[in-house]
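For this view, one protein chain was removed and the others were kept in their places.
Right after this comes chain A.
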Amino acid sequence: MSYVNILNKLENIKSYIESGILELYVLGDLAADERSEVEAMSKLHPEVKAELGQIESVMQSLADSLQVLPSEKVRTGFLNSISFSDEEEIIAPVAKQQEAKVVALTKNYTNFYKYAFAASVALLLVSLVAIISLNNSLKNSKQQIAALQSSNQSFANKVNYLDQQVTKTTSALDIYSNPDVKMVKLEGTANAKGAKIMVAFNPKTNKVGLDMKSMDMPKNDADHQYQLWALVDGKPVDLGVFDIEGNQIGFKNMKEISKAQTFAVTLEPRGGSINPTMDKLMVMGNI
């Protein structure tokens, strides 16, 4: 059975070869599908491959026998219109120079970008350092400004304070030097021995003031205040309350009154009383 198969196969190959399809293949006269078929057969069957080789060989020999020598310009024309991988061997010096120039140019561009990039990075670093140092000095400046502002404030406060003192002292001097003003000295009672208060009374303007600087009174507590009274024809008249805080200067204006015979100060609950508490009489003096 297999013997018959082999015979059949050989017979088939033989008739395939003898069909003339291999000649047409070599002569380039087959459609694509037939070409593929021949190539497949050639791979499968050594006989087909050998036959193809023989046909090719014969056709090449035939062509060789019919050759015509081309003129030399074909050679130069051919060689001049193609390029080689080992070009440096045949390239003209001018062309070589041009090529070298192009390479150099490309390199320069590359270098330019390289340097530009490096310069940018350097600039960035310098900028960062500058920003940090500027930021630090800005902080320092702000701190200095704050310190200067606070010291300026304290100077201004001091000036203000001194200005107030000067104003108070000046108005006190005015009062003392005013001939219309009567200075009444209130002397300490048994409740406050050695205490004293100078009261300035101007009958023309009805103004009453206490000389805070020359005042010598014990300090009152938070629950009590001193109250100034005028005795007018035997009746006490309230002239306002005041505190003793120490280091006070100038005159403190009290309520006005047109006439009085005596001034007196009592210690009263904070805010003052309607009628003086006589057993808390501290100082008293007649005009």
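Rule of thumb we're sticking to: contacts are C-beta pairs under 8 Å (C-beta built on N, C-alpha and C of every residue); 3 or more make two chains touch, one makes a residue touch a chain; residues count from 1.
Operating definition for what follows: contacts and distances are computed from a predicted model.
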item	value
Per UniProt record, name of the chain withheld from view ["(2Fe-2S)-binding protein", "Sigma-70 family RNA polymerase sigma factor", "Electron transfer flavoprotein subunit alpha" or "RsbT co-antagonist protein RsbR"]	"Sigma-70 family RNA polymerase sigma factor"
Residue touching the undisplayed chain, where the options are A:32, A:68 or A:190	A:68
Touch with the omitted chain, as defined above, among A:79, A:125, A:138 or A:173	A:79
Sites on chain A contacted by the missing partner chain, in the whole complex	18-21, 23-29, 39, 52-71, 73-75, 77-79, 81-87, 89-90
